[in-house]
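Only a single protein chain was left out; the remaining protein chains are all shown in position.
As written, the chain order gives the labels A and B, with residue 1 at the start of each chain.
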Amino acid sequence: MSETVSKTGRWIDWANPTRFLSFAGIILPWLGALTLIVLAIGLWMSMQAPDDYQQGATVKIMFIHVPFAWLSMMCYSIMTIAALGTLVWRHPLADVSARAAAPIGAVFTALALITGSLWGKPMWGTWWVWDARLTSVFVLFLMYLGIIALTRAMDDPAKSAKATAILTLVGFINIPIIKFSVDWWNTLHQPASVLRMGGSTIDGSLLRPLLVMAIGFTLLFFTLHMMAMRNEIRRRRIVSMRRVAARNADRRPSQ
Amino acid sequence: MSNHAGFIIAAYGVSLIALAVLICWILIDQRLQNRALQELESRGVRRRSDSKGAQS
Partner (left out) sequence: MGALFVREVRLGLRSGAGVLVGVLFFLAVIAVVPFGVGPDLKLLARIGAAMLWIGALLATLLGLDRLFQADRDDGSLDLLIMASERHLLALTVLVKCLAHWTVSVLPLVIASPLLGLFMNMEPAAIGATSLTLLVGTPAITLIGAVGAAVAVSLPRGGLLVSVIVLPLTVPVLIFGVSASYGAVEDPAPFLAPFLILAAITLFFAVLGPVAAAAALKSSAD
């Protein structure tokens, strides 16, 4: 590993893919185990949680829907930070992080939409309802798909890194605008009969399982993200190793 | 509210399946990459920086 990198301190050591791989190898089993434990506790607490007097047992869907929605936004924020890492600091792992995070974030976003829909049917009577939150998450989902399509369309990681980073950043700047416009649109077109999802008025017996599930799924995200980053680093190494092998196959006779 | 149990089960079920698929995809990808790496290394292919002694 290059000495110039490790001179600048432990923070930069993360920039070294080899270091990252060994770091990941050490921490992943623990992270995975912790994820399983927290999720198990959360699920148990969710099962134990009382029924909401308005929504009945379907409030249990909230325990997975809200963490999914929260994670979909957190993942995009991580991708935005990674985008800044690529463009501003030229961090070598930033693009790997972004590429690995996108499909995971897309899955969580899709799950947020699906669980939201399944929650909406008993609550609002229709499978899909164009309320401000679901619509914003839907637009976010479309943005995820666009980013994934773009990264897969370009072969050369070096070029796709910057393009994806710029798109992610523009998307991130757009998110408040989109949220604002969807809120506007929603208040115009729907009478105010939107269910309050509680927020700070939510009761402790419902809030605690929700928080535990949120933490559990966040840990799950980081576990999966690290695993996916590891895969991506290895994938790139394989590509460059194959190139080296192809070059050497020309030069020397194989023995 | 018992008729809503179907929705709850469906919500949890879909989430479980989707997450399981995601985890499996990552695990399978991991196995593929490891196998390809092992195959390349057994053929004697080295990374350029490996000459300096860094091995993952």
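Assorted remarks:
To be clear about the criterion, contacts are C-beta pairs under 8 Å (C-beta built on N, C-alpha and C of every residue); 3 or more make two chains touch, one makes a residue touch a chain.
Since the model is a prediction, treat every value here as computed from it, not as a measurement.
Across the whole complex, the hidden chain's contacts among the shown chains comprise A. Of the candidate positions A:Ala57, A:Ile114 or A:Leu150, contact with the hidden chain is made by A:Leu150. Remark: the omitted chain is touched by one listed residue; of A:Leu84, A:Ile114 or A:Val139 this is A:Val139.
For chain A, the list of residues touching the undisplayed chain reads 87, 139-140, 142-143, 145-147, 149-150, 153-154, 159, 162-164, 166-167, 169-171, 173-174, 177-178, 180-182, 184-185, 188.
As a convention for this text, only the chains that are shown with their structure count from here on.
Spacing of chain A relative to chain B, judged by their CA centroids, is 15 angstrom. Remark: chain B residues 1, 4-5, 7-8, 10-12, 14-15, 18-19, 22-23, 26-27, 29-30, 33-34, 36-37, 40, 43, 45-49, 52, 54-56 touch chain A in the complex. Chain A meets chain B in the complex at residues 1-2, 18, 21-22, 51, 56-58, 60-61, 64-65, 68, 103-104, 107, 110-111, 114-115, 118-119, 121-122, 220, 224, 227-228, 230-231, 234-235, 237-238, 240-242, 244-245, 248.
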